[in-house]
Each structure stands twice: as C-alpha cells, then as structure tokens.
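First up is the structure itself, then whatever we jot down about it.
The complex is shown incomplete by one protein chain, all other protein chains being positioned as in the whole.
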Amino acid sequence: MARAVSSRRKLAATVAAWAVALVIFFPILYTVITSIKTEGEAISGFSLIPSFTLENYFTVQSQKDYFKPFMNSVVLAVGSTLLALVIAVPAAWAMAFSPTKRTKDILMWMLSTKMMPAVAVLVPFYLMFRDFGLLDTRIGLTVMLTMINLPIVVWMLYTYFREIPGEILEAARMDGASLWGEIVYVLTPMAVPGIASTMLLNIILAWNEAFWTIRLTTTNAAPLTAFIASFSSPQGLFWAKLSAASTMAIAPILIMGWFSQKQLVRGLTFGAVK
Amino acid sequence: MGKIILKNVTKSFGATTVIPDINLTIDDGEFVVFVGPSGCGKSTLLRLIAGLEDTSSGVIEIDGRDVTAEAPAKRGLAMVFQSYALYPHMSVRNNIAFPLKMAKTDPAIIEKKVTDAARILNLTAYLDRRPGQLSGGQRQRVAIGRAIVREPSAFLFDEPLSNLDAALRGTMRLEISELHQTLKTTMIYVTHDQVEAMTMADKIVVLNAGRIEQVGSPLDLYNKPDNLFVAGFIGSPRMNFIPAAKAGISDAHTVGIRPEHIRISGEAGTFRGTVGVAEHLGADTFLHVNVDGIGTMTVRAGGEVPVSHGDTVYLTPEAGRLHRFNDKGVAIR
Partner (left out) sequence: MSTRNTQGLARAMMAPSVVLLLIWMIVPLAMTLWFSFQNYNLLNPANVSFAGLFNYQYFYTDPAFFQSVWNTLVIVVGVLLITLIGGTAIALLLDQPMFGQGIVRIMIISPFFVMPPVAALIWKNMIMHPEYGVLADINRSLGFQPVDWFAQYPLLSIVIIVAWQWLPFATLILLTALQSLDGEQKEAAEMDGAGFVSRFIYLTLPHLARAMTVVILIQTIFLLGVYAEILVTTNGGPGYASTNLAFLIYRTALLGYDVGGASAGGIIAVILANIVAIFLMRAVGKNLDR
C-alpha cells in the first residue's frame, strides 16, 4: 500500500521535474538543434528535427575565423586561472595553517574588493590600458581577469585548506617529516583536489566574464564573449551559423560546469553553503 | 628505554594558564594513564611531552636527555591521535611505512617491518587499501601500526578509543594492553574514561584544572583516594558523599562510602530509606535509595536483589570502608 503510493509519487515527481528541466534547458537545446539546420530551415518556423548538417560549423570558421577568439578564450581563461593560483596558493595556505587575528579581516577585505562595481573603474582602467598599450592584448586582459578572480581563488583555496585536519600535520611531524616533507608528501596530495576544483570554477568564471573582455578588446585579443557580442545584429551571419558559433562557445564550459556543480555552490558562496 | 621526567613544567596560552606547575616521573616500561574531566589539561600535557606544544617553562627529560627544545620527531616518541590522523591519500602500507621513509630507512627493512606490524595487528589483508575503506577499529590499528614500526622509546595515546563503539572499545582496550605486555615499552595514555584508566594502567595520574590530584596504582586510588575529587572520579557508580554529622561521625567534615560497600537489609541498619529506581543488571543490582534526611544514595548489591520502587530498605556501610575527608576535601588517614 505505502509502496504503491510512494511509487506513484515518484512517477509524478519525475514527470514534473523533467517538464521543468526541459523548459529551462530548451533555449540551449534549441540552439544546438538550430546549429545543425540549414539557414532556410532555421527561419521557417518551429521544428525540432534538423537536417543534421555540419556546414554551419565550417562556415563560421571559414568566414569569421572562429578559431582565433576561441584560442583567445582558452589562453585568457587558463592563463588567468594559473596566474591567480600561483599568487593565491601561498596566501590561502598561510591563512589556513598559521592564522592570526587579522586573517579574518584580510579575507573579508578581499571579498569586499569583489563588490566594487566594475563600471565604476572602467574609465581609469580604460585610460591606463590605453596609455600602457595594453588595450586589445592578451597580456592586459589576462592580468585583468587574474585580479578580478583573485579574491574568489583565495577564498576557495582557504576553505579547502582549512578542512585538512591539523592532527594530520602533527602526525607527520611526529613521524619525522621535515617542513619540506610535510608539504611534499602530506599537504600537497591532500590539497590537490581542492586546487583542482578551484581551478575548474575559475576557468568557468573567466571564460564567461563579459564586461572587461568586451570593453578592453577589439579584434586581436577578443575572446568568445566579445566575438559573440559583436553579432548583436545578425548581419551576414544568420540563425544557424550564429547557433553553431554559440554552441561552440558554450560547449566546453558547459561540460566542465556539469562536473563542478558541488564546487560551484561552495566557491560562489565563499563556503557559506556546502 | 623510555624514562620520562617532567620538572616544574608549566603551560600558558596567552593569559590562560592551562598547567600551573607539574612534576612527574614516568618509569621505563610503565603504562601510565592521564585521566580527568575534559579541560583538565591532560591532552595538553601529552602534547607537551610529544613536543607538539612548547612548554612555557620547566624541563622535560627523556632517558636523562633534556628534550624541552627539541622537535617532535627527534624525541623518539610515537603518537596515536584521537582522529587517528591517517594520511587519506596513502594506502595502509604507505601509512605504516611513512615514518620509516622519513627516516630514510632501507626499503628492504621497511618492507619487513611493515609486514611484521601488519601481522601483529591483523592488517595483512588490508595493506593495499586506503584508510577511507577501513572500519573504525581497523583505522585505529593502522594508527598503532604506524607508531610501532618506529620502535619508539614511548608511545603516546590521545583518547584513542573515544571514536569507537562500546563493544569495539572493549576489544581494543584488551589489544593495547596485550601490545604493552609484548613490547614492554613505556606508554602514556590519555582518557576521560575512568574504566579505561582502571583496566589498563600500571599507574594513574588524576588531573584536575591542570594540577595533579593523585598519582598511584589503580587500586591505590580506589582504596586510598587522597581527596574528594579523586574519590568521586574513580569508581563506578560514583562514591556516595554524606555530611559527617548526619552519619554520626564527629572527626571529619564529609564521609564517603562506595556503593559496593553498603549492605542492604529489609529489617534494620544505619540508614533508612525508600527505593527510587532499581536497576537490575543481572550480575549486579544498582539501587537509588532516598535516605531520610540525607538524600539519594546509590547502592550496588551483588546478584539479583528482589526489591523495587517504593520498598523500604535499611543501609549499613561496611566497617573500615568509610572514607573521611576534612573541610578542605583532603582525606583524613
């Protein structure tokens, strides 16, 4: 009896959840479907059955040199994340393992920098980038993305490092490990999962950053955000091709995102929700 | 060898003094238990010996050598932590081998020692597993294995059984005692559980608020507690304390009588009371008796006693089993 009720309830929940999920996912799904339609099909009314052509993907590359902004995105996202890690790992390490009274204040201050509206410093940065010849360069934008994500990187690493129990370090010390041995054999292997998820989330954030990447680039260093934004009026690039470009722009990060759901909650709430 | 001497050791964290002044000698091969309520400083004392905390003043000697300023690893001690502190990313084999690797021991010797330790601790089948795949008792044994292979001059245990369930705790207690008999190495063991202290120790150190209340063998502490604190802490169920005047004794302030030293009768005795709760354990019966004019007294009667709630009973303390204390709580002998 109870079983029948619960299995009927499970079925109802399944139907409802799938319906909601499909509605939310629909814009993405439809974009992917449209990307394998012909241009004619794309504008001839609603249809979920494409003719499975990959032509749009080739056209986007041949006409618009898609590969260039894609590589810019990769370089910027990965580069800025690695750079941020190099700066942040020692800081988070120190805060987690030898905290002082001011550690908390420093962390809160770092968080507060994240809240400065980007647009408020658009003019100074624009002028400085112009004067230092950094406009539309990968270097300039990498540094920019590094700095805006640095507080999140420090925070995420800090919350991960703090979870390594102190007794393990003491055990290593009792076992005769030197400071170096402690770092190499005990701390690093235990910290690697945390560092990896921090890296993943920050690549996602950097990949999708759409203010500085659009404003500080024109062509040379423009990543996919700027590339796609330039098609706000679809002249010369139509529905199906735009869909193909969009699909390629979001696919890698979407897949990474699926793997980082849990870390996402932690990272973006600064450890407040786990 | 593992003779440890503490001379005037003190420890403060900022303005808080955790250990005011301790002098203690632990002989080679002894099994010493530090026992006391939580916050009494027993773990801090152990960590001072381990070198995980720096002493504020005083001297710690191991085998006549002053180690006060020495790093933990140089002291030749091994420690088993409350959380076991196993390295989660290493196999059991590598966990046990870790201290030897740090000491740059020859791989062949490491292999032999790890195999031996695993055999002693029944871990041979689990050597290639990760700690996360083991049960609580097995993790505990890995932690002990990691300590054994170093052949330390003394083992330090920090509440090692507190994360285990009651049945396993009993088994592990036995195993650690057997290990001590096999190795004959000094062991210092911290616990808040007086049963662990009584069953395992050669020598118990009772601590309270960072001070040593009494040092002695388990039966010494049981039979001749120096003060009210030790009398109340050692023994289960707890000793009954009665204002001396109400017990008709004039040369003391408080008298104490253990529940197992009270005889019970249906007709006559020193105290008269009614049974509140009767706990029938089979081998023993614990009676909580509301004694007229005194309050609740606990009685431990051997075997099965046919009394129940509301019965009137008479209690008589056994002659010579009364403990007398003065108004400062110190035993009068």
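As written, the chain order gives the labels A and B, with residue 1 at the start of each chain.
Note that in this section a contact is a pair of C-beta atoms (placed from the backbone, for glycine too) under 8 Å apart; a residue touches a chain by one contact, two chains touch by 3 or more.
Every value quoted in this text rests on a predicted model; they were computed, and no experiment measured them.
The residue touching the chain not shown here, chosen from A:L54, A:A118, A:I139 or A:A196, is A:A118. In the complete assembly, the contact with the undisplayed chain comes from A:I204, out of A:I36, A:V60, A:A171 or A:I204.
Considering the whole complex, the residue from A:Y57, A:Y185 or A:W239 that touches the absent chain is A:W239. Residues 6, 9-11, 13-14, 16-18, 20-22, 24-28, 30-31, 34, 42-43, 45-46, 87-88, 90-91, 93-95, 97-98, 100, 104, 106-108, 110-128, 147, 150-151, 154, 204, 207-208, 210-211, 214-215, 224-226, 228-229, 231-232, 234, 239, 242-243, 246, 249-250, 253-254, 256-258, 261-262, 264-265, 268-274 of chain A touch the missing chain (whole complex, contact as defined above).
The criterion applied here is as follows: only the chains that are shown with their structure count from here on.
We define each chain's centre as the mean of its Cα atoms; on that basis chain A and chain B are separated by 53 Å.
Residues 50, 52, 71-73, 77-79, 81-83, 85-90, 98-99, 101-103, 146, 150 of chain B are the ones touching chain A in the complex.
On the side of chain A, the complex with chain B involves touching residues 165, 167-168, 170-178, 181, 185-186, 189-190.
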